[in-house]
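With one protein chain held back, the other chains of the complex are shown just where they sit.
Naming follows writing order (A, B and C), and every chain is counted from residue 1.
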Amino acid sequence: MSESAVLLITCPDRKGLVSSIANFLFQHDGNILHADQHQDAELGLFLMRVEWDLTGFALDFSEIPVRFDPIARRLGMQWRLASSSHRPRVAIFVSRQTHCLADLLYRYRAGELACEIPLIVSNHPDGRWIADSYGIPYYQIEMIAGRKDAAEVRQLELLDEHRIDLVVLARYMQILSPAMVARFPNRILNIHHSFLPAFSGAKPYHQAYERGVKLIGATSHYVTEILDDGPIIEQDVVRISHRDGVRELVQKGQDLEKVVLSRAVRWHVENRVLVYGRKTVVFS
Amino acid sequence: MSESAVLLITCPDRKGLVSSIANFLFQHDGNILHADQHQDAELGLFLMRVEWDLTGFALDFSEIPVRFDPIARRLGMQWRLASSSHRPRVAIFVSRQTHCLADLLYRYRAGELACEIPLIVSNHPDGRWIADSYGIPYYQIEMIAGRKDAAEVRQLELLDEHRIDLVVLARYMQILSPAMVARFPNRILNIHHSFLPAFSGAKPYHQAYERGVKLIGATSHYVTEILDDGPIIEQDVVRISHRDGVRELVQKGQDLEKVVLSRAVRWHVENRVLVYGRKTVVFS
Amino acid sequence: MSESAVLLITCPDRKGLVSSIANFLFQHDGNILHADQHQDAELGLFLMRVEWDLTGFALDFSEIPVRFDPIARRLGMQWRLASSSHRPRVAIFVSRQTHCLADLLYRYRAGELACEIPLIVSNHPDGRWIADSYGIPYYQIEMIAGRKDAAEVRQLELLDEHRIDLVVLARYMQILSPAMVARFPNRILNIHHSFLPAFSGAKPYHQAYERGVKLIGATSHYVTEILDDGPIIEQDVVRISHRDGVRELVQKGQDLEKVVLSRAVRWHVENRVLVYGRKTVVFS
Partner (left out) sequence: MSESAVLLITCPDRKGLVSSIANFLFQHDGNILHADQHQDAELGLFLMRVEWDLTGFALDFSEIPVRFDPIARRLGMQWRLASSSHRPRVAIFVSRQTHCLADLLYRYRAGELACEIPLIVSNHPDGRWIADSYGIPYYQIEMIAGRKDAAEVRQLELLDEHRIDLVVLARYMQILSPAMVARFPNRILNIHHSFLPAFSGAKPYHQAYERGVKLIGATSHYVTEILDDGPIIEQDVVRISHRDGVRELVQKGQDLEKVVLSRAVRWHVENRVLVYGRKTVVFS
């Protein structure tokens, strides 16, 4: 596939927005591959994702921001530009449950995820054999009560060193410090093993079992300072019955977790997710 | 279809339970049509539903309790016996939203629900035309702040007069008094328009919209003293997207509400639901 | 809600299409409410739906075609223009199974369907009480073997008389003549009670039961000359188990049929469906 560019735009809604953007692309000979937009009537917001072919486009990629900036200023746009040739660099954090890690790495190898995964970070050794089989460095950093700060310093060094764009918490089970969260705004992706906002916090499958729900879920969201409260990217559920104990809930839930997290990662790295307020638009 | 009997049993789990029950039926020439059982290993509980043909059964229906009682005592069983020829008498309570009412009445007429529906109670006139088209009495009892007690007294009179077995709150939107709830333990069925325990209380679709969830749900449960907290009988969900405003959520959600509530009513009147603790077993 | 216009466009894909359309609207002070587009890379096709506010739009609705025509010609567009103030006129055809009829009429009355339903046509009397409760004329036209032609002539007269835009076969169970189908290209909507292309033709629930599938489905599609072969608008499925006999399949399936057909009708009357080749794009 040839190289393409993606523009993600948020701005106050008004007449002429689509026209301005479409004209900008057309004037430089841009061939639109996909365009999708959304108006939030309540908030008076316009959100758009447009992807076009860079082959035959009259501007160099580096020129695009310069030329687009005047339009964006005039219309009060917040925007982000990405090229399909830039693959975001992703770090996976994992704890003792390795099903999401194994799933993401297989998809990565199969070409499903448009990113690089230069490292895996864990507080346990359980995922090492998986990382090894894919030839990806595995950094084991223990989280000892009272000394978590030092561990996080080491984690941040690794993220810097590897120029990480996105942190994926693939069942990491540790709460990140506010400082860490602030370093990666809307760039830390978590999978929570419940249908949020139901059963936030610890042991959601146990909570679900106690409550006697008839479906269980999984939720992928961006991490914010408040636990399990960030903008939701994807959710899914599966039916359970009274025959299912906690063990069966865990097993059924893991299949959800893998699918839901991998969708969220794919959409993020393909620049399909726009956060606004506490919500996301996914241009799928 | 010929007449059948259903026995619903809960007791401490131990050896020989199935054998005792099966022998009792076999000795009296019972032809089992359906049998299903569940063991809750954690609580050490045994739960069973068995349905058999009354044609050719050696005991009169009225004799069954007398003969079964010694077995039940010996094994510490709580049990309930029902005949398919007894159709439970159901009162539907409704407010201004009539989609569940219309749906239940159509199913009732189509023969999907093994019950009688002798009356509809509402605090508004909106459902009257529907009740009229099915020829079912519609009692409009206004709920005026400060005078709800009197209204409830009138409701209870009607329920007594019509010998009501089950009250179905088909989007009734009023909180019942503890006294009323206590009068019908596990015999008041509600539909809540969210995937409980998420978004309990008022305006769940608005709450869901604000939170930015990617699926919305509906839950049918027995009413207990604590709001939206009773044992869940059935739940279902439907996918939504950022394109859906509150109005679309309401519309999509109504289709869930109808299906979820009607399943719960059907299972209840077919004696398929066993409540234990805060949970239900549905023998479907 | 104020009046809006919808433009549905299909044309060969090329640069500048979005720009041309957006400029046309912007030049006449159009406020875009929703826009969605799709490119079929394989066929080199561009398909778009754009909806804008007519309040404040510089052109009268009747002027729009005149002004848009030159653009459309230049770019080789097939297009259709609709106003939200024009409610399509829908005839419902039904046979003995009335659940879809009852469902559609309730939604119609609740304001969910942006159409008029001036008449119902049936070869049986079963739906008359439902039509009556909504005050909609019910024409019973018997289909007698060997004399179906005469019946269809009468049907066509009624459709003409009532200036019908869309025919909805709500479990009509009769095969229309090629002449009738040709009279309403992509304007006859059917619900088939299976997940097409599985189990086309007669008795799909029986077929599904015989085959032992684990899910059953329903499909809404436009009627073409070949039975159950037209472009699919919507499908859905529900899980079944070995406990479900044909009777349970029918019951579970009816809930699907209602939801699937009503979605298709809603999307059609809101001008959200574009047919191309054997497929549809649904701009939802």
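Following the convention adopted for this analysis, a residue touches a chain if its C-beta (ideal position, glycine included) is under 8 Å from a C-beta of that chain, and two chains touch if they have at least 3 such contacts.
In this text the structure is predicted, and so the values were computed from the model without any measurement.
In the complete assembly, the contact with the undisplayed chain comes from A:112, out of A:69, A:112 or A:161. Set against the missing chain, the residues C:88, C:127 or C:231 yield one that touches it, C:231.
Of C:57, C:93, C:106 or C:195, it is C:195 that touches the chain left out of the display. Listed for chain C, the residues touching the missing chain in the whole complex are 38, 40-42, 195-199, 210-215, 217, 231-237, 241-243, 245, 277-282. Taking the complete complex into account, residues 15-19, 22-23, 25-26, 29-37, 39, 239 of chain B touch the chain not shown. Although one chain is hidden here, its contacts on chain A can still be listed: residues 99, 102-103, 106, 110, 112, 129-130, 132-133, 243, 251, 255, 259, 284.
Keep this in mind: only the chains that are shown with their structure count from here on.
We define each chain's centre as the mean of its Cα atoms; on that basis chain A and chain B are separated by 41 Å.
In chain C, there is no position where the chain touches two or more neighbouring chains simultaneously.
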